[in-house]
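All protein chains but one are shown at their positions in the complex.
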Amino acid sequence: MILPYFIIIPLLAAFLITLFSREKDYWSITVSTIASATMLVLSIVCFITLKGETFIYNLSGWKIPFTICLVRDSLSCFMIVIIQLISFTSLLFSVNYIRHISSSWKYYSLFMFLVAGMNGVVSTGDIFNLFVFMEIALFAAYALVSYGGKAFEFEAAFKYAVIGSISSTLILVGIGITYSATSSLTLAHIAQVLPQKPDILVWVGVLFLVGFGIKAAIMPFHAWLPDAHSSAPAPISSMLSGVLIKALGIYVLIRLFFNVFGAPPVFMNIFMVLGAASIIIASFLAIGQWDMKRLLAYSSISQIGFILLALGISTKLAILGAVFHIFNHAIFKSLLFYNAGSIEMAIGTRDLREMGNLKSVLPVTYSTSLIGTLSVSGLPPFNGFFSKLIIIVACVQAGYITYATIAIIGSLLTLAYFLKVQRYAFHGDKLFDVSEKSIGGGMKFAMLFLALLCVVTGVLLIPALRQSMLDPIVDTIFNKTEYIKLVLGSL
Amino acid sequence: MTIKTRSRVVVFILSWLVYMGLTSFTDLQEVLAGLVVALLVSMLAGHFYLSSPKRQRIFRRIGFGIIYFFRFLLEVTKANWQVALLVVNPVLPIKPGIIKIKTKLKKDSSITMLANSITLTPGTLTIDVNPKEKELYIHWINTTSKDIEEDTRIIGEKFEKILMEVVE
Amino acid sequence: MILYILCFILLLVGLYGVLTKKDLIKIILSLSIMGYAANLFLILFAYKNDAIFPILSESAVQEAMVDPLPQALVLTSIVIELGITAMLVALAVRLYQKYKTFDITKIRSLSG
Partner (left out) sequence: MKSQEGMTIIVKTVTRISVWLIFVYGIYIIFHGHLTPGGGFGGGVIIALGFLNVFLAYGKEYIKKWLNIGLLHDLEATSAILFVGIGIIGIAMTGGFLANFLSKGTLFRLFSAGTIPLLNILIGAKVGVALFLVVWSLSLFHIDEGGEQ
């Protein structure tokens, strides 16, 4: 009953903003913040009250083969919590940040569409509805990437839109083939029929792997990501890197390849190879970057590689690592993008060579960025350490020593390029006459909040919490055939 | 009653008739919906349907309109025959070119009707209109003369005389 | 079968255009061609020999109908493509404002 509101509230907010906004942006900020805060509370309620069950919500009150259903299980609730968390902090961050680009209501309206699209993707149980919501989210993303109005932003958005449209077309063809083979668009029905037709499964799997692989920016399909994520305004970069590639890429890959296709081994091997390639190549590319946001963007590809590698191993422990890493990556990558945004706002550049000695003038940014750095590179007390440790241990347990080595090397390379960021941005001998007063309270709050989460979310691995929070998600992914029973059984 | 109001009333009646023709005259629901549609359309786009004040002797003009229709059919048939002869002729004796003719018509609608009639007649094609100078630029497949008066007589006048009675 | 192959060729034509053309407008047109090929695929999957259109009317006899669902899907995807195309055209216009050219080899302030 609670699930459709995650789509209705942002849509309603977006249209209310377009209807009542005039010159000033107070109304749009108020409406979008209220909507986002409401959804954050609702999502936490939704996740806590679930207790590992599965609920089906039929739109327009019809029964399943004739209607679109929304599925509320642990995985989708988990993704919804992440989306609300990041979008709420991102909205707080944008209040000050966007005003120095323009104070128009259009930003907030598009932002709400982005949230609505992502919520729809993670909550739907119908493959074509998933496609539609994905396009809504992508449409808002294209527009938001180009929001700054500079030449390179339009270029990045154009590139993103072209590559995104190609992948959407491939996905559409895949949906067509799926429908012709199974005569149904409901994921649970497809899951019943499709694994019995291995030749069609291969076609559909390849199409979906390429299509959603482009959205997730896995290594051979990553070309759009560094441009788009580094050109967008900082809060949007954090939304794209933190949530969008996971909601549209990784989540859909998990849902399709585990719950629907039943984890066919050939695709699991492909996952592992692509994941390992993403980790290594993207790390090396990131070391060479001097643009701070571009470096962070390459780092995103590398971290997505970790998640994909863990998914490919597909033991229970590895999936736990993947799920936890999705959560952690959303938090610390958003935090690091906020740091880059606040540095850009303070001194007006993203080039690491022009920065230096910012630790004395921007203390909040410095301290939070240090936490984010240590977290993303996997140093002990922070959350990133645990998820990477679990992934590496799972690799070793499953007997993939090579992949474990690659993961360790990738982790060390991560440390290397983030130390580069720390060295050039915050230490050194340049002097800047700025103070943190120019950064608004909302931005500081967003950074501090996420830094706090980085420190404390390691406790999710304490067995008592893990059993109630993370284990249901892992079970949802791991017990592939349960999904069909749960969805079709709870009619 | 201003021209705009009169024009809106005309559009209202016409759109109601068209809507009824698209659906059915007998259904009460459709009649009501048709009235709503006609009101909407006449408020939205009815203001520029008519552009000139009220006219006299409506039946005479309808009669001339019918005459014009048959004259037009006759001219189309004749021109078709001529163009067909040109096409089957192995020598292909054509002399394509753009000419200018003058017209005595004054109103927008009559000039439009003249231009469209010329376009619909095979062999000639109206390219542009200069409403200030009352000139039409026409592409002709077989330009027999270069004189403006002569061209006007050949192409324009056969329609112009009757159009004068119908519209002006 | 020949229809599916032709449809696939149309998809490849679009893909070829996107990957090789140097003009922004031509890229947008190629994307549209790709989208049309995908839509055509969906319609072909729903096609059935000797079937009537899937609309109930007062005088119709009950015959085999073609599957209406892919047609609804195609309508939706056409709407989406329309939106994306409008977005791309707006971006292309803004790019032209900035760079005074539609040639993508000259639009290069980003690398990667």
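A, B and C are the chain letters, set down in written order, and residue numbers restart from 1 in every chain.
In this text, contacts are C-beta pairs under 8 Å (C-beta built on N, C-alpha and C of every residue); 3 or more make two chains touch, one makes a residue touch a chain.
Just so we're clear, the structure is a prediction, and the values are computed from it rather than from any experiment.
The undisplayed chain touches these shown chains across the complete complex, A, B, C. The chain that is not drawn here is touched, among residues B:19, B:72, B:140 or B:159, by B:19. Contact with the undisplayed chain is limited, among A:44, A:101 or A:151, to A:151.
Those residues of subunit B that touch the chain absent from the view are 11, 14-15, 18-19, 22-23, 27, 29-30, 33, 37-38, 40-42, 44-46, 48-49, 51, 108-109, 111-112, 115-116, 126, 128-129, 131-132. Where subunit C meets the omitted chain, the residues involved are 53, 55-58, 75, 79, 82, 86, 89-90, 93-94, 96-100, 109.
On the side of subunit A, the interface with the absent chain consists of residues 4, 8, 11-12, 15-16, 18-19, 58-62, 150-151, using the contact rule stated above.
Rule of thumb we're sticking to: only the chains that are shown with their structure count from here on.
One finds 62 Å separating the Cα centroids of subunit A and subunit B. Centre-to-centre, using mean CA coordinates, subunit B is 39 Å away from subunit C. Centroids built from CA atoms put subunit C at 28 Å from subunit A.
Counting partners per residue, subunit B has no residue that reaches two or more other chains. The residues of subunit A never reach two or more other chains; the list is empty.
On the side of subunit C, the complex with subunit A involves touching residues 11, 14-15, 18, 24, 27, 31, 34-35, 37-39, 41-42, 45, 69-70, 73, 76-77, 80, 83-84, 87-88, 91-92, 94-95, 98-99, 107, 109-110, 112.
Within the complex formed with subunit C, the subunit A residues making contact are 128, 131-132, 135, 139, 142-143, 146, 149, 151-152, 154-159, 161-162, 165-166, 168-169, 172-173, 175-177, 179-180, 185, 223, 226-227, 231, 294.
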